[in-house]
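As you look at this complex, bear in mind that one protein chain is not there, while each of the others sits in place.
Chain IDs A and B follow the sequence of writing; residue 1 opens each chain.
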């Protein structure tokens, strides 16, 4: 920890610095070199080209890269973007990944493989580059789309999706749904009937394209609940494909209540700017967990404010860590580093204000950073 | 005030420490001893059993109990939950209530008696245990349900509810509605016709159960407005029976505008996480007031952040204090204590930053902690 954090009690600072985090929702690091344009386009969630009158380095995330990743690559903090990118190009993607993933201090990755996986390291590549174990989280919509691509009749879609899911997830630690992107979270929460599924599958298989039909999305989710692995939901902040107001986690209340008898853990990812809504749900329903991943990286210097808002009504056993990094290993490193620094500031302040003891702060840091995920996903350790 | 608050100007700290608060919305303290399970279930709003892999002591509220209530019972701060509960059991509920209610420094309780009142001290019991006066706030829905239980025809329901309300509220200081729980706040704001009320009453009296029909809820509210006592609304944070997104106070705009000619004060309770929405309404409409009770207790060390968000656009004459404590007297004590500490931090920071004078800070603390409620409810003093 650097000097400005010296008010953080030493015991807490050390635990936060050294804790082997479980990154319970992450994608692979990019396996190839990135041009400036490609790199910059990944410093943000927008899929629009960066206008020529601006650079995404002028953002909290861009500043965090120059502040915190430059030293990992052997440069001074706050170096110019050009210097950073030149250095990165010189050492190459492989070495950059090794340095940045190693510096993250993550002890276990749960890698979601459902989005443009061919450009990224898979779980085994992540394990090799980082030296930490990596397991897989399978995206429901990708399994269905692969089934459609391989050829499937409408009437058999329901059955064959279940078969494909069981087969695909033999070693998986969890499932993920991007219902928020595909149809918004304001869908009818009840499981659809077999007839409804067949009819919707018929329309989709004929039209092609991404799976967006709410009936099919619901079918995937309910089949996922039967599969029984912890189920992750994309919530809130993401690329412009999302209608943010329809990704409010409060919209999931009906599904959460219907799913309660299954006992399947439901993990609300990212949640920004609805982190308080997610905390409320985690407080109300035993099966609900949440994190503030992705946004934590993107808000940079505001990370401690965001983490503080996640530490309100939810019991501490219901909060997890994730980076949701995708692509540049800078994002994997910053997710972990900003979590460590932000938690040190927030918990350190609780201690300084004599609201918490140091022992309580250490306990909560360990729960959120690793123990809760180990329990939910059965990771041992 | 403890040492970490020494930056708070002494004059402000003393006022906040000693101010006899008006807790304008509170329930009774539990009159009987509580098992660990029972106690822990009341450390949170969820009505679900606590899973065996967690304890609700691992929460902001749980930590606040160990930090701030343990010393009131003669224990060290941050003692283990087991030690705290053993001590509480040893001295008994009666003594725990006396110590904790006394330590709260509340000068006047307005006790809402409409929810499981048989397990709790009533207004006179609260007055006796605390040494402070206690008056009653009557829940509209409970009066209607008692009427139904006593027997009432559909056609006479409208008239008899009004009679029962007038009779029940002879000494009451205010009314309360839980419309947010029963049908959500997105109801048609206009008063229903007598025919609509009779028809809805007919359906409800035949089916039984809790009063949930929006027509009847509206009838209760409009009858309450005729009664003319200050009318409290549950808003936001509560148990899982609530659909949080339908408890946003902005949904009350139509009713607030229709009710303006009555001049009845409308008090938005709790409001988390919609406290800024409530502040906006309090700024816009002379009759609207609000507090951040309940949530303030549950967010523990984050209390000052929550209070700070309540001090934005609303005039200071429109903000009140409440604990919304229900059950363990720890909640009554913590509501008051976290308000005092949180306000000291927030207002002390305004002074330190040279944005406010000490005199202004003292004035605002006194208004919000006591004077505004005394004026709205006509408490004198």
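Annotations
Quick note on the criterion: a residue touches a chain if its C-beta (ideal position, glycine included) is under 8 Å from a C-beta of that chain, and two chains touch if they have at least 3 such contacts.
Keep in mind that this is a model prediction, so the values were computed, not measured.
The omitted chain makes contact with just one of the residues A:20, A:44 or A:214: A:44. Between the chain not shown and the residues A:300, A:327 or A:369, the one that touches is A:300. If you put the hidden chain back, the residue from B:10, B:38, B:86 or B:352 that touches it is B:352.
With the whole complex as reference, residues 2-5, 44-46, 48-51, 53-56, 58-60, 63-64, 67, 77-78, 237, 239-240, 243-245, 272-273, 295, 298-302, 305-306, 345 of subunit A touch the missing chain.
By the touch definition given at the top, subunit B reaches the unshown chain through residues 248, 250-251, 253, 257, 276-277, 280, 283-286, 308-309, 311-318, 350, 352-357, 359-360, 363-364, 367, 375.
Basically, only the chains that are shown with their structure count from here on.
The best fit of Cα atoms from subunit A onto subunit B calls for a rotation angle of 120°, in steps of 5.
As a whole-number value, the distance joining the C-alpha centres of subunit A and subunit B reads 37 Å.
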